[in-house]
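Omission of a single protein chain aside, the complex is shown with its protein chains in their original locations.
Take a look at chain A:
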């Protein structure tokens, strides 16, 4: 019922990555609402220097794995900024946006976090960057022509079949390989 948006640094095998995501999800999802948002790191996430810091929004968990060089509360705020930014960029963001636009989500995150380090925390700055990218994209789409128009035709016949905010079963969105905060 919940999706895990996990960022993990391990460039080991895909198996390890999937395992980390599974276990993290398992750990986080069984926690009560009013417990703290920090989880001590197990071996899986690289030992006791690392912590899982997460926030829970409706059916979504946003989990960051950070080492001791980051402030815990600071990261909680960063997650909030991330979500607010998503909300601004997608207009009332929902899970489906995150699934169908993995690349965009990734772009937004990349404006905030780079190589595992906090790049920008100012939401307006982030949105400005994303806007600029979209403008570029638009102008290029104008050149490319047809494909984009085809998409907008499909938009209305394909997507509305799926109600927004649906319970989407066990599919998890993952954004792996965005390294941890260091």
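Just so it is clear, a contact is a pair of C-beta atoms (placed from the backbone, for glycine too) under 8 Å apart; a residue touches a chain by one contact, two chains touch by 3 or more; residues count from 1.
By definition in this document, contacts and distances are computed from a predicted model.
Think of the chain that is not pictured: of "AP-2 complex subunit alpha", "Glomulin", "Integrator complex subunit 15 isoform X2" or "Calcium and integrin binding family member 3", UniProt labels it "AP-2 complex subunit alpha".
Although one chain is not shown, part of chain A still touches it, namely residues 11, 14, 17-18, 31-32, 34-40, 48, 69, 71-74, 76-78, 80-81, 88-91, 97, 99-104, 106-107, 110, 114-125, 127, 129-134, 136-138, 140-141, 144, 147-148, 150-152, 154-155, 158-159, 162, 168, 171, 173-179, 182.
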